[in-house]
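Below is one structure, written out as structure tokens; comments come after it.
All protein chains but one are shown at their positions in the complex.
Right, chain A next:
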Amino acid sequence: MSLELAANDGVAPTGAGLASSPLALRGMTVSYGQKPVVFSVDMTIAEGAMTAIIGPNGAGKSTLLKAALGIVSPLAGQVTVFGKPLAAERHRIAYVPQRASVDWDFPTRVIDVVLMGLYRELGLLQRIRGQHRDKAMACLERVGMAGFAERQIGQLSGGQQQRVFLARALAQEADLYLLDEPFAGVDAATEKAIIDVLKSLKDEGKTVVAVHHDLATVAEYFDRVFLVNTRKMAEGTVAEAFSAENLDRTYGGRLATGQIDQLDLVAG
């Protein structure tokens, strides 16, 4: 199938492709109870690119990320990160969970959340010093939240909370950034701030993978797409794989024709 081959075109993985891919899943199958949520999915993320994971609600997008991170244990399947097992390269990954997945009433300040990203550096007992605070503040600066460092996290708007999560990921100084719906329910200013940061990460040669909902912004924000609905539906550059035909297959005809037309896609 040409979609498989497409992985070597466009924004191509540098190096030896699969072997050194920042994130490669093979035969990933995850099930909650009886029904598989993700079934036999192969995914090869291209290094230095921004990839959107796209699919309808309940298609297993978040589960795919969580399986890649080892948060959910798969029934079957393998994860390799930069060509090595996940456990060996975990420190090169930063994860931004869905904003709604945590309790924002938790008694902690913005700066403390960002400092959580430095856990690997700090370990169990090392004291937090000026250099750690400076680094956390620099990350907050990058997402435009430096003025909120001392705020309790519950006092932030949804978009501000999302930016704090992104700052925490930046503090991890990873090579691969996995984001679960970073644009869900955020204001326009936040969306702009987040995409600017993600693009700057890409410019630094980092790899970005995001679960994404808004089909209208896919072409503008991302280089590559991975379409999933329990199974892999398509994978490749936006120009090749983000087609009306693939979307139609992925969403099972649930997208209105008008919606697809508005996307101004390449001919499927």
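Throughout what follows, contacts are C-beta pairs under 8 Å (C-beta built on N, C-alpha and C of every residue); 3 or more make two chains touch, one makes a residue touch a chain; residues count from 1.
Going forward, contacts and distances are computed from a predicted model.
> Using the UniProt record as the reference, specify the protein name of the hidden chain from among "Polyamine aminopropyltransferase", "ABC transporter", "Manganese/zinc/iron transport system permease protein" or "NADPH--hemoprotein reductase".
From the choices "Polyamine aminopropyltransferase", "ABC transporter", "Manganese/zinc/iron transport system permease protein" or "NADPH--hemoprotein reductase", the unshown chain carries the UniProt name "Manganese/zinc/iron transport system permease protein".
> Can you tell me which of A:31, A:108 or A:217 touches the chain that was removed from the display?
For the chain that is not drawn, the touching residue is A:108.
> May I ask which residue of A:69, A:225 or A:238 touches the chain that does not appear here?
From the options A:69, A:225 or A:238, the contact with the absent chain belongs to A:69.
> Can you list, in ascending order, the chain A residues touching the missing chain?
With respect to the unshown chain, the touching residues of chain A are 66, 69-71, 87, 90-91, 93-95, 97, 101-109, 112-113, 116, 119-120, 122-125, 152, 154-158, 161, 168.
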